[in-house]
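Yeah, one chain of the complex is gone here, protein chain that is, but the others are all in their spots.
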Amino acid sequence: MAQKSANVCLIGHKFMGRTHSNAYLKAPKFFTDLPVNPVMHTICGRNMAELAEFAARWGWKNTSGDWKSAVQNPDIDLVDVGTPNNAHMEMSIAALEAGKHVACEKPLAGTIGEARQMRDAARKAKGKSFCWYNYRRVPAVALAYQLAKSGKLGRIYHVRAFYLQDWAGPSVPLIWRFSKAVSGTGAHGDLGAHVIDMARFITGEEFTEISGAITKTFVEEREIPAQGSAGGIAGGAQAAKGKMGKVDVDDATLFIGRLSGGGVATVESTRFATGNQNKNGLEINGEKGAIRFNFEDMNWLEYYDATSERKQQGWTKIMVTHAPDHPFAHAWWPDAHVVGYEHGFINQVADMMMALGGTTPTVPLPDFEDAYKTQQVLEAAIVSAEQRRPVTIAEIG
Amino acid sequence: MAQKSANVCLIGHKFMGRTHSNAYLKAPKFFTDLPVNPVMHTICGRNMAELAEFAARWGWKNTSGDWKSAVQNPDIDLVDVGTPNNAHMEMSIAALEAGKHVACEKPLAGTIGEARQMRDAARKAKGKSFCWYNYRRVPAVALAYQLAKSGKLGRIYHVRAFYLQDWAGPSVPLIWRFSKAVSGTGAHGDLGAHVIDMARFITGEEFTEISGAITKTFVEEREIPAQGSAGGIAGGAQAAKGKMGKVDVDDATLFIGRLSGGGVATVESTRFATGNQNKNGLEINGEKGAIRFNFEDMNWLEYYDATSERKQQGWTKIMVTHAPDHPFAHAWWPDAHVVGYEHGFINQVADMMMALGGTTPTVPLPDFEDAYKTQQVLEAAIVSAEQRRPVTIAEIG
Amino acid sequence: MAQKSANVCLIGHKFMGRTHSNAYLKAPKFFTDLPVNPVMHTICGRNMAELAEFAARWGWKNTSGDWKSAVQNPDIDLVDVGTPNNAHMEMSIAALEAGKHVACEKPLAGTIGEARQMRDAARKAKGKSFCWYNYRRVPAVALAYQLAKSGKLGRIYHVRAFYLQDWAGPSVPLIWRFSKAVSGTGAHGDLGAHVIDMARFITGEEFTEISGAITKTFVEEREIPAQGSAGGIAGGAQAAKGKMGKVDVDDATLFIGRLSGGGVATVESTRFATGNQNKNGLEINGEKGAIRFNFEDMNWLEYYDATSERKQQGWTKIMVTHAPDHPFAHAWWPDAHVVGYEHGFINQVADMMMALGGTTPTVPLPDFEDAYKTQQVLEAAIVSAEQRRPVTIAEIG
Partner (left out) sequence: MAQKSANVCLIGHKFMGRTHSNAYLKAPKFFTDLPVNPVMHTICGRNMAELAEFAARWGWKNTSGDWKSAVQNPDIDLVDVGTPNNAHMEMSIAALEAGKHVACEKPLAGTIGEARQMRDAARKAKGKSFCWYNYRRVPAVALAYQLAKSGKLGRIYHVRAFYLQDWAGPSVPLIWRFSKAVSGTGAHGDLGAHVIDMARFITGEEFTEISGAITKTFVEEREIPAQGSAGGIAGGAQAAKGKMGKVDVDDATLFIGRLSGGGVATVESTRFATGNQNKNGLEINGEKGAIRFNFEDMNWLEYYDATSERKQQGWTKIMVTHAPDHPFAHAWWPDAHVVGYEHGFINQVADMMMALGGTTPTVPLPDFEDAYKTQQVLEAAIVSAEQRRPVTIAEIG
């Protein structure tokens, strides 16, 4: 096992707190050759009773109700920001300024201004920065990256990205995900951020212009939930009957745009795509080949080799579980003994530990510089929708 | 068998000429209770040698090199315009003014101005007008219409329409489909027209605004083909080595827009979607349910019933071949003895004959009025792309 | 067009009569280079009124209520036997002895004894014999044959063949398909015959032993239908309330066996596979590759290339519609403008005309010799089920 270790301080113990805790716990058990092992040092939150139980369950050594002092603790090496978007900036910058490595949940921030400050802080910091675009480390997505990188797609013509959920019907109460103050945006930043990152990651190209965008709120008022409700996607919150509040984020955002290599893209994120619970993915059509991926079938990557013998050409459905050929497969189970949602996070912990230990991660990790570029695309789409005009990424700055 | 018959004059004997001839030939053989039977009276074209062979093969009684006089022939009841787009207007209006019923290939015309004249002529004519939006009569699409019509989808949130082909690589020569003068547009009018029609047909809603659009030509110059080449999708034409010509239509058009019921839509048409040879279809997400269809699997309709017991909810893949429950199934084969591309056309001939005979077609037929509305959407997208701004359908007029 | 023609006499005007008529009508329209064109000369049947209407609809020049004299007509070149199984032998042998070419519906006969006489008659005849194993000429099946033939599968380990229907619930009356006297067997000969033929055709191997078999009749008594009902799969017959008759054929037959190359096979045919209306196909696993096919998705063949780079290995879903690479594609529509059930028959007419004209068919046609081998497998399975023991094909003789 690794001689070195990195003490982790995680802020947040809800959906992402649980996901990240599981990842820190499991990564060193499955990745047996990490140069640095994560140590579950401190968990931060506000409700000390819940926190104590959470720490006991997951094996966090310490709890803290004061994240500001926790991130200053000299024993901490890595601060993990797993809170809602409006807290990302303050926490991340504080940790970076304290000389820590920082892993922040996505999107980088709730607003472009905050994201820019985070990027700038990361540029000056001695610690490394990471953003939890976990889908990069779904094995099939990592394989898509490798295929594209090795020239299998050629010039990119089309990107068709989508993140479709359907949980947000009128009966869902006004949880934090519907609040601009807390989240910045709705489906756009929550879901769209992932597929924008995926498109950028796999193609290695940048968006240059958002040529048109629509943001749409299908349900404009929702019941205000009773105190203390939270968690899950929809939070499982019970509405406090009778009191309604205004939704000020998008339920869906769709946009079209142009890529740096001359291709074009459509991106759609929604919480109203009836029939799709977590269908996020994309299709990329290139001169030499194409790939398509959809998280609901996350162990498969489909690849079309347009250079193969025409008689046998077709979409090849690759079960991405074969070691050592497929990314991350060596850590897991035999062929086709499939992995799930949580494995993207565990794989990311492993890759972050490799980065901290000076070895090369399986596929590139998004740092704040990189995550800021996704934020620019999010912002350009918002401006395009508001101002009803094409917006270049250069304008966003 | 039917006592009445309708004498048909078909103009065009290439790809659509063959498709329509097959449809007239077969419709009365499979639909044994048509009120009116089509009679293959006259086929019009320019190359009399080719025309003679074509007529002999398909059973057309007469050939004519002069469509203008052919459409005046008092024996003719229905004129079918199966030529490239730039000829639609003149031929259709001449036929309507001669008192004939007219069936015109899609899109209605190469330009909005021509389409408007055709619509106006149809308003004044005593004959009926039809447009060959053949995919309406794919049984799965007709079933989608019936489900939506009966309220199974509820309020429409999303339409996600696509028509993906991949035949137009740089080695394909400059056939008529790449010429604005002949075609009006490229992928947009050729492919997009179909899925716009399908979206309008199934939802029963109209587009109200194109909020953003991109047209893209990936290959800007192509070799000029040798004399006389044509036909097929890519025409099978051989390039005349050395001489290059400019492509002045789109290889791909993508747009986003709003629907009259408050929903939003993405529409994408392309000849560069590597890996997709004829993938045209759509997904519609509504409040109560959803449907998805893809022509490459044309005998299936997927339906999601969001009102069913949650434990059993999922996409139901319906094999649309069961008589008498499924549209058109009574005319064809036993369950799951599937049909193909040509059957949409044959079904349309049957429905046109029903319309001529005064009975109600299986599902609504698009007339010029209806087809003009699809043309408005095409036009609004073109204007939006050119002027780089949202364009309402009302603006198009 | 072809200079030569072959006058066809078709016996039977129900389900197969319609299917074959359509095939004769269409083959020369789509296959424009046939060496011999079929001419729809005479249709034979018993109900002269129905026959007259059928002939008028489909373009048969003559009708005959006396097949015995019709097959003696010197003008006839090809006799097509499209009747239930118990009539195959007498008609086929009469036609062969009259010097005609014969195309007989499958299975070759209702009993092994009859089949053997037919094979022997064909050996002595000067005319050619064909059996309507139409699925060989589904483009995807023909491609599977070509891939196997070219060595893409290597040594065959497994064949897993199935023909699943679900139309035979207890409410279906006692139509001819449930009668041993008329059909010989139930699902076994009706459905199993097809997939046995497909397995033999694609692998190029023979079954050597049926190692175990089960025949099962789930519904042992059914209502006797009113006079004159018939047709379709389930015949659409109305039961004559109250009178029950005994089913004496199998509703399902399953068996396991060994192949001449050392591989093993499972074969299952049933009319009680709830959820499957016409799912017939197979998977073949070889040393170098594998294929799988399922008629419900008939335009696709899945192929697994086990010799390709492991990182990209997977099932490739081939849309078998690309001319000229894919069998029969040149005759039909552009890429992915898919074909249906009837096209297997039309393709067979084209290939039979090629055989009559002395050119090589696209893929091998089954003659009576070949069809007898499928009959041996059917028989061995019946004996195995009855005698509850393994039965070699050699025993059947």
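Letters are used for the chains, namely A, B and C, taken in the order the chains are written, and counting of residues starts over at 1 for each.
As a working rule, a residue touches a chain if its C-beta (ideal position, glycine included) is under 8 Å from a C-beta of that chain, and two chains touch if they have at least 3 such contacts.
Bear in mind the structure is a predicted one, so any value in this text is a computation, not a measurement.
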Inset, instruction - Among C:D77, C:E268, C:D297 or C:E379, choose the residue that contacts the chain missing from this document, as touch is defined above. - result: C:E268
Legend entry - Residue in contact with the excluded chain [from C:K68, C:K246 or C:R388]: C:R388
Legend entry - Listed residues A:M118, A:A306 or A:V339, member touching the removed chain: A:V339
Legend entry - Contact with the hidden chain (one of C:H158, C:K180 or C:H330): C:H158
Inset, instruction - Could you tell which one of B:I318, B:V338, B:A371 or B:I393 touches the chain left off the display? - result: B:I318
Legend entry - Residues of chain B in contact with the chain not shown: 143, 146-147, 300, 303, 305, 310-319, 322, 325-326
Inset, instruction - Touching the hidden chain in the full complex, which residues of chain C are there? Just list them. - result: 157-158, 160, 162, 164, 166, 169, 211-214, 216, 218, 252, 254-258, 262, 264, 266, 268, 270, 272-276, 283, 285-290, 292, 304, 306, 315, 384, 388-390
Legend entry - Residue numbers in chain A that touch the chain omitted from display: 1, 15, 19, 22, 25-26, 28-29, 32, 53, 56-58, 165, 167, 232-234, 276-279, 295-299, 319, 321-322, 333-343
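Definition applied: only the chains that are shown with their structure count from here on.
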Legend entry - Interface numbering overlap (same over half, different under half) for chain A and chain C: same
Legend entry - Cα-centroid distance, chain B relative to chain C, in whole angstrom: 35
Legend entry - Geometric centre distance via CA averages, chain C-chain A, whole Å: 54
Inset, instruction - Scan chain B for residues touching two or more other chains and write them down. - result: 276
